[in-house]
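Here is the structure we will look at, set down as structure tokens.
Apart from one protein chain that is not included, each protein chain of the complex appears where it belongs.
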Amino acid sequence: MPVRVQEADFDVSAELAALRQGDARIGALATFVGVVRDMNDGSGVSEMTLEHYPGMTEKALEAIVIEAKGRWNIFDALVIHRVGRLLPTEQIVFVAVSGAHRGETFAACEFIMDYLKTRAPFWKREVTAEGARWVDARETDDTAAKRWQG
Amino acid sequence: MPVRVQEADFDVSAELAALRQGDARIGALATFVGVVRDMNDGSGVSEMTLEHYPGMTEKALEAIVIEAKGRWNIFDALVIHRVGRLLPTEQIVFVAVSGAHRGETFAACEFIMDYLKTRAPFWKREVTAEGARWVDARETDDTAAKRWQG
Amino acid sequence: MLKILYFASLRETLGRGAESLELPGGVSDVSGLLQLLTARGGEWGQLATVKNLRYAVNQEMAQLDSPLRAGDEVAFFPPVTGG
Partner (left out) sequence: MLKILYFASLRETLGRGAESLELPGGVSDVSGLLQLLTARGGEWGQLATVKNLRYAVNQEMAQLDSPLRAGDEVAFFPPVTGG
């Protein structure tokens, strides 16, 4: 399964080993880890809760991975996204892409993150000194996703 | 030290933890791992030896990291490059970039790899069924590096 | 029957995460369902005013004119913010 939604943390080295499965055709692994920051939109963040739409989330992530595989000559991709309560410095999301050459793995990895940010049904609720708030979608994320179109 | 040249293997998770140092401003970690493939230019590769220019290599890598920090709003970067004898599926190189937002970490990570490929004095010697051979520089690497200029 | 789901800030405002509803005769698409729900008044008016409301039908992103049939799963939610 190239896609996992889970409360548990993940270990990057172990996930990379599982993705590679000893495949000696692989020359390049591009990865991304998203992390909880202690600051967002000018307010200190003490914790965060991630809500998702079970079922649709996995479908949306799988569709993104399939689209990436269609666009670039890559071997495989893995997406792990955590849900539930998370504290600053905790890992939120992991994307890893394997391929023969680096250029295609970089592009596919960034594409998957950009599409995940705009197409996968996750919602962040932050706790700040001023209280709890739902995080607003960023226009920059829409702009990043639109780069890959047309 | 953001730059290391070593014979020993590295653990991606441990290196990421060391790079992060618990800094809660970090929201994004883009990384790249280069791996020995068992095939190159149509020939099976059974092993590889990496030669480097001690002293200049570290300076060249440090200069690349400094240039990346000047171009993008990132917090830190780490480059590890192995030398000596390596077998297929072994890790060769690791680049990791930390920042607040993903777009700048992706760009800086790819930039560092592209410049490393054309500016850091490493040379690969492959052992194939037809004998040992020095790997030729790729034109695609020059093209990739030139993207970042002017 | 339709299964209707609400997520995130919308779930909180409406005070529920899910409901089941007999598909009324005049309703044939997402737009019709939205009008029906909005007409409940009170906090339901927010469905008409919330910025960038998103809809999914059977777990696929949908449009206002996406058709609805008995048995469909319809979801309403704000723009996504994961990753």
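Labels for the chains are A, B and C, by order of writing; each one numbers its residues from 1.
Simple rule for what comes next: contacts are C-beta pairs under 8 Å (C-beta built on N, C-alpha and C of every residue); 3 or more make two chains touch, one makes a residue touch a chain.
None of the values given here were measured: they were computed from a predicted structure.
Every shown chain that the unseen chain touches in the whole complex is listed here: B. In the full complex, chain B makes contact with the omitted chain through residues 34, 50-53, 55-56, 59-60, 81, 92-93, 113, 116-125, 134-138.
Following the convention adopted for this analysis, only the chains that are shown with their structure count from here on.
Annotation: 48 Å between the Cα-based centres of chain B and chain C.
If you average the Cα atoms of chain A and of chain C, the two centres end up 26 Å apart. Looking at chain B, one finds that residues 102 touch two or more other chains. For chain C, residues that reach two or more other chains under the stated contact definition are 83.
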